[in-house]
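The complex appears here without one of its protein chains, the remainder shown in place.
Entry: chain A
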């Protein structure tokens, strides 16, 4: 029986090659999207699931609570670990660690230097009691107790000491930044499963006192939080998370300023359970070099996959029920031969399954290709090998069955319900209802496609707007380099600047901090007294010398720039001006800003510019010189303009690098361009755009294929009618209208439904931006017209040929 079914299913697929092809491709697109996105979901949901006592492990994070809302911070202060040990009960182990970014590490015995090793931390021996590792050499009881000890992971050990048995590494010395030696006391295995604990080198905590982290580690100010300061702890068995959190709340409150607390302002330590670590973007993970997984993104991707699958299933349902009349005869015969309804349902579901299976096979190839196309979205650890995972395979099979039922159930019931007498007598009444259903599904398809199209156009329009809006800052032909932070001498910076001035292709060279528009944050609170009232303003600082202003095209509205680089004089922007309660720029000049007990003059007012990506409004910004030079110079970048006429850009940059090397022989030269910096603000939007383009393309493709098949089918049914009409004198145009108008009606209905949905969805998306493009009517019109044109093109492919046929021929064949 099964063999018989498969045989007939295969022959049906084979005999209707075009329709089968359309079915398989449509479903395969949905499947491949689902597979890839399913892989991503599986990948991201299986982080850190393997730790021993994982449900008892927490990371401490910080929440800054105020009546205006809560800010979330990924680090803690340097005192928390000890406070936990003393004041909080129910904890088994507490470990503090500090992320460390050494410039280099020297492998003494091999005379080798590795630059900027990543994933290095200073930590105590408790770290290994909280997070369990498999020790390949040394042990956790004796490691990291003394200063100048280090434990490596196997991977790191292998890169420092290739092909050396791990036992031989014990006692070997690593030298960090030429000054901090550390003896290897252990080697641990890397985790075999996915983990956010990415650390590769663990240096004993007391060693931090020899490094530039000393001030952070020894900081005794409770309110000094640092993103590099982390605390992990493990509770005793049976201790609930909320009892720990209660104690943490009490601890946090007891250390808060009483007045602030009364105002509802305090900093709260939050016990973040291990299972929240991977997805909670408010606190991040320990590795900033890769974008964090986001449930929202996964959800959106999942919705895209779901829609693509639905569109594919709809094609299947539409094509199968449209072909029902052809299958009806077979069904009638089978029933007279003794088939039950159930047997027929199984036959059709079997056929559907075969097609679905075929699609799945095709989709594996497509998925492989999609993984490459979307490499930018996909975590690098996610590869095709995951397809062999039993969970993934099970999920794929379940998906196959679900899709089979989804697309096969309705046609199977319609078809198997035919009464053999009416079938054999050519009287099919059940057909009409299926036509209505089919129309509904087609409308749904075009609604989805249309929403995607409008969305794509509007996202494109918004990104175009963001990229081209005048932000009040020059970006063309401007480049900047970051100066080495560990070589802070201002004389060297000035030397570099003077040397660069000899390159004729460079003009307007400036020493300063970050560019006017950038992601860097350097803000502080100032107070301002006016009419007996004191207001607090959070001001974003931009540091620069006298030429910084000219280079970036900033504009003074009143007053002047600071008279020299180090005098504490402020130039404020218009937003700040208004925050301080002034309207005319001249009014602010000469006023005093209060910082602590000292006051500093406002000497000028500059025109507003967008100091941040256009997601946010302009905030109060001040321009100052290198006012903290005595403590720490803020001139950490060198900016310059390259003459627009410069022919040999690469040669010019080479000259810049040569001069750099002569001043800073040991530091890496990394140049950034201002226009790229601004474009990079919108990288995540551009990724959204890329994804949306793809989703839209695929949605259009599936819907178009479905439309093509339906048009072919219905037109074939009407060949005789067309022949007769032609004999009666109908023109080509009239026939074309006759054949297309039903479908065009569906597309029109779809547009009416899609437009408000797209409007609503895009409205939500645009809410993330302070600066929004207009949702112009023409975007909607354009997408509607585009859809109609596309549909007409697809339909004409078949209808024109049919309408042009010689009527004598078509009437004879009937």
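Quick note on the criterion: a contact is a pair of C-beta atoms (placed from the backbone, for glycine too) under 8 Å apart; a residue touches a chain by one contact, two chains touch by 3 or more; residues count from 1.
Everything that follows uses one rule, which is that contacts and distances are computed from a predicted model.
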{"item": "Candidate names \"Tryptophan synthase alpha chain\", \"Dihydroorotase\", \"Sarcosine oxidase subunit gamma\" or \"Phosphonate ABC transporter ATP-binding protein\"; UniProt protein name, chain not shown", "value": "\"Phosphonate ABC transporter ATP-binding protein\""}
{"item": "Of A:365, A:393, A:421 or A:563, the one touching the omitted chain in the full complex", "value": "A:421"}
{"item": "Contact residue for the chain not shown (choose from A:18, A:112, A:333 or A:535)", "value": "A:333"}
{"item": "Chain A residues touching the omitted chain (full complex)", "value": "1, 4, 7-8, 11-12, 15, 329-330, 332-340, 343, 419-421, 424-425"}
